[in-house]
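Report on the following structure.
Only a single protein chain was left out; the remaining protein chains are all shown in position.
Per-chain residue numbering starts at 1, and chain names A, B and C are given in the order in which the chains are listed.
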Amino acid sequence: MQFSFSDEQDQFRAIIQRFLREKSPTTEVRRLMATERGYDSEVWRQLAEQLGLPAIHIPEVHGGSGFGPVELCIVMEEFGRYLLCAPYFASSVLATTAIMNGATAAEQAELLPPIASGERIATLAFTEPNGRWDATGVELTADLAGGDYLLSGTKSFVLDGCSAELLIVVAREPGTSGSQGLSFFRVEPDAAGLVREQLQSMDATRKLARLTFTNTPGILLGELGSAAAALSRTLSLAAIALANEMVGGAQALLDSAVSYAKMRVQFGRTIGSFQAIKHKCADMLLEVESAKSAAYYAAQAAADNDSDLPALASLAKACASDAYMHTAASCIQIHGGIGFTWENDTHLWFKRAKSSEVFLGDPSYHRELLMQNREL
Amino acid sequence: MQFSFSDEQDQFRAIIQRFLREKSPTTEVRRLMATERGYDSEVWRQLAEQLGLPAIHIPEVHGGSGFGPVELCIVMEEFGRYLLCAPYFASSVLATTAIMNGATAAEQAELLPPIASGERIATLAFTEPNGRWDATGVELTADLAGGDYLLSGTKSFVLDGCSAELLIVVAREPGTSGSQGLSFFRVEPDAAGLVREQLQSMDATRKLARLTFTNTPGILLGELGSAAAALSRTLSLAAIALANEMVGGAQALLDSAVSYAKMRVQFGRTIGSFQAIKHKCADMLLEVESAKSAAYYAAQAAADNDSDLPALASLAKACASDAYMHTAASCIQIHGGIGFTWENDTHLWFKRAKSSEVFLGDPSYHRELLMQNREL
Amino acid sequence: MAESNNMSNYDEASLRAEVTAWLAANWDPQLSLIDWRTRLTESGWAMPQWPAQWYGKGVSAQLAAVVAEEFAAVNALGVASGGPGRLAAVTILEHGSDAQKAQYLQRILTGEDAWCQLFSEPGSGSDLAGSTTRADFDGSQWLINGQKVWTTSAHHATYGLLVARTDWDVPKHQGLSYFVLDMQQPGVEVHQLRQMNGHASFNEVFFTDARIAADQVLSKVGNGWQVALTTLAHERRLADVLRATAARSKLEGPIYEEERAETAIVMEPYQWYPQRAGRVDLVGARAKSTGAINDPAIRQEIAKLLIMSQTAEWTARRARAAQEHGRPQGPEGSLGKLASSNVARAASHVHTLISGADAMLTGSDSPLDGIIAEILVSVPAISIAGGTDEIQRNIIAERVLGMAKEPRADTGPFRDVPKNTV
Partner (left out) sequence: MAESNNMSNYDEASLRAEVTAWLAANWDPQLSLIDWRTRLTESGWAMPQWPAQWYGKGVSAQLAAVVAEEFAAVNALGVASGGPGRLAAVTILEHGSDAQKAQYLQRILTGEDAWCQLFSEPGSGSDLAGSTTRADFDGSQWLINGQKVWTTSAHHATYGLLVARTDWDVPKHQGLSYFVLDMQQPGVEVHQLRQMNGHASFNEVFFTDARIAADQVLSKVGNGWQVALTTLAHERRLADVLRATAARSKLEGPIYEEERAETAIVMEPYQWYPQRAGRVDLVGARAKSTGAINDPAIRQEIAKLLIMSQTAEWTARRARAAQEHGRPQGPEGSLGKLASSNVARAASHVHTLISGADAMLTGSDSPLDGIIAEILVSVPAISIAGGTDEIQRNIIAERVLGMAKEPRADTGPFRDVPKNTV
């Protein structure tokens, strides 16, 4: 197991940071989060063409650059730090991973290249209004009617679900339950019987949608009824990617809190010289570093195809969720009244922390999964 | 609902405090906890004859002074503050309450007067080696053989079980389970087939015993098979009494921590002038006051026969347990190295806090009971 | 202030008889709000505890409660009671000159003038006495320059209670003065300040050579901190105001409508306040409706929250009971604010657990028509507004537990004390 990044990985990170410092200042975040689509197509194009980020963990044979989970997670951490508004998590993490795990080689050859080049933005629709984050929550059905599959049901909390140009949908054979009878389907955004509605998300940088399917045609990906394992692997990697995104955000909040505490004067001293603030920052650092350790370890484990991956993914997700929320709350607290204003940037990360806390399952859920997946 | 003590109650408290300051300095606590019996018979006699404390909540008709749960809890709080070594909880809280709740008037008339006068020390044996704190944990059986009841099984964690002169034992009819078939029995300390062994208790001020019964004769108290409700009421009051004992102990720890912090100098300042210590003390005060509010409220509710009593008892027990443990840990921390020595008194309360945390059920157990008993 | 203690010769019976008779003769729900309150203030029944000279009867707090009872019995309205006007009234009554009292008090009580409180600044929040808004005397009047913030209702205030620095060469608490500022002048600019929860409850107020006449200092120049302490001591009575007007919430008649409109304006900035407290009241029903009530781990968190919330309430009631029994207030009172932060944080956590994926939504898509989202993004305010948790812990440790203060770094001439550059 690697416990440090290579020089090449560090350079890769530095390049992304340089890009984001320029392209994703909070003025841009604020501008884009107020739009319906939620991202800037030109920045997305540059991010694909100049940095090749949507291609990062796609195999070279499918137009990708063939890196792995560690590099993907470096990208996620930096996106989290700079709150980049982009459909990256939807397309490059969720949909890409689902296709890589669940589609046949031929299907991958068709679907992945345009995703890798950034030309096509995909998303994965798996959660439903019941808000469950695993296979057992899937109720949407796929009926075989004259050789075609017709999907009926509702997906919710679908990331970039309104803007995505390709939908990968998890559906089940009627009459099945649990992890039985699940399949992936591709659905075109203009498919018959599909209604896409934007949800109002607290974190305006994360666009969520509710998708209603009424006898909507879908094309089967992979083998019928066998998507459960692929979905589970996809969700493990997604949880790890999210954990890395979260530690990037948490680090940004910690940096902001510490630099404000060093500058802000009350009672004739910088507030950072008071133990109340100092010790809070020390505890924040410990929590952020712990969460980083978990997020990095899990990313490396994914690269190594570690058999303990589900447990490690849950561990990283639970740890990062708590660290991010605590750091966000502490950062506001250290800023005092100004930290609670709209004008101050802290709330942008606070809201991201809150949405990340529950997205893909909250810390309690993942702690329970950790216990189920870890031999004690 | 009363939210303050009356002048008479305050005077009563002051009298007890005066007694304990003289009779229960920590030198005495240390002397007595090293003995097997664990208390001083002369102090017990004075406490009974001069202050009438074992009689406190026993009806006047049975030789008691006819006060109620609030006065009992004032006694407990002060005993907790001064760590008095005495079989009071066993005899005056557990056994007395069980007899008052579960025995017939005639039995009460026989059993209560010597307990009220302090001449006879009783205890209640209900928990077993399985460590469960409710009726469902009772496995010890009472068999009817020729008009006599013979008890067989094992009780554990019995407070003052080796020194008590009267044992009230909870047993069940063979073949029953849960809260069915439970009865109280009185067993003489020298009864046939009874083996009493002292357990090594971490908190040496609380003597615990394991009692093994092998066809040991017991005399039924109250109606056969109907002890469950009386046991449940007894345990509610016991939990409330313990909560009050705990807040007394927590207050003693807080006082000790604050006065040490005001006196101890490091880096040319009293350590109490550092925010790290100051804020810890403020949080301790909040927690102790919150636990007091719960303990006092529950005691008053018991006096008022409040129908919400089981929920309030659990609330008070859970709250006081956490407050006591946190206060004990913080008190050691504020004392630094010296707080971890045997010579320093803090560990006496720390160990009492630890044993009180689990005695009658730990905070998680009582929080779950609170949820079951409280209509949301 | 000897005059506010000039106790009258009323006993309860005579007082009750007199106020009943006066109400019978004068209370008329058909009057306009201002006409009624003008009549009321002139009678002395408006502020029975105040001296007879100033709209009062000079009676004790106990007897004033008798007056309030008789007013309530016939649903008669009192004076304008909400918002910073009340703070202005008590401060002017205690520290103002007779001329200032005559100029301001009655119109505060009738509600004709609205006021705002200009204390906090961007550079001095926890450190309120570190104010750097300057008041310079140009020989005939004061010129005000600087900025205030967290000012409620500044956009419709006639006057402001202003603390500004008049001497930079003395220690910070000694160089402040307290003014009445005319808000309706060109040198005063008011901007709304939006919070992270989307509401705009406060204002920023900018002063550019704003003017104050020489006779508009309260108390004397350099005594501003002492005067400010009076104002601060009367803060945080919003709940009492609400309780009083809530009693009349169902009454019909034009004067009641007028009062409700007045209350609505005062309360407008506080609409989200219940949410910042975490809404423990909603937890049970929400947990049942989502099924979270069946999750043993969530049950533990709910129970912890219930314990925290109930004990906070009981601690507050113990404090009130102690005061009612005439005993010195114990530590219970000072702990309430800290407890409420803990409760709010725990409640927000529990609402997140209960809501699951729905916690990502806001507006009408969020459960309870957006209230859950409001809770989640409003909670951080409660441990900051009205004194941060850190300041509360200092106060508890120093004033309740008697622990030593920290060595101060700001005791010299204010000019030399390090401050924020804003």
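By definition in this document, a contact is a pair of C-beta atoms (placed from the backbone, for glycine too) under 8 Å apart; a residue touches a chain by one contact, two chains touch by 3 or more.
The shown structure was predicted, so the numbers you read here are calculated from the model rather than taken from an experiment.
Considering the complete complex, which visible chains touch the unshown chain?
Hidden chain contacts in the full assembly come out as A, B, C.
If I consider the whole complex, including the chain that's not displayed, which of B:Phe3, B:Phe19, B:Phe67 or B:Phe157 touches that chain?
B:Phe157
Specify the residue from the set B:Thr26, B:Gln333 or B:Asn373 that touches the hidden chain.
Of the candidates B:Thr26, B:Gln333 or B:Asn373, B:Gln333 is in touch with the missing chain.
From the list B:Ser152, B:Ser179, B:Thr212 or B:Ser364, which touches the chain that is not on show?
B:Ser364
Counting contacts across the full complex, list the positions on chain B that touch the omitted chain.
So the residues of chain B touching the unseen chain are 127, 131, 133, 156-157, 199-203, 206, 208, 263-270, 274, 276-277, 329, 332-333, 336-344, 346-347, 350-351, 354-355, 357-359, 362, 364, 368.
For chain A, which residues reach the chain that was dropped from this view?
Contact residues on chain A toward the absent chain are 2-4, 258, 261-262, 269-270, 272-275, 277-279, 281-283, 285-286, 289-294, 296-297, 315, 318-319, 364, 367-368, 370-371, 374, 376.
Using the touch rule from the top, list residues of chain C that touch the missing partner.
Against the left-out chain, chain C lists 295-297, 299-300, 407, 409.
Basically, only the chains that are shown with their structure count from here on.
Which chain's centre, taken as the mean of its Cα atoms, is farthest from the centre of chain B?
Relative to chain B, the chain with the farthest C-alpha centre is A.
Any idea how many Å lie between the Cα centroids of chain B and chain C?
Centres of chain B and chain C (C-alpha means) sit 45 Å apart.
Could you tell me the distance, in whole angstrom, between the mean C-alpha positions of chain A and chain B?
Those two chain centres are 52 Å apart.
Identify all positions of chain C at which a residue touches two or more other chains, and write them in rising order.
Only 390, 393, 406 qualify.
Would you please write down the residue numbers of chain A that are in contact with two or more other chains?
274, 276
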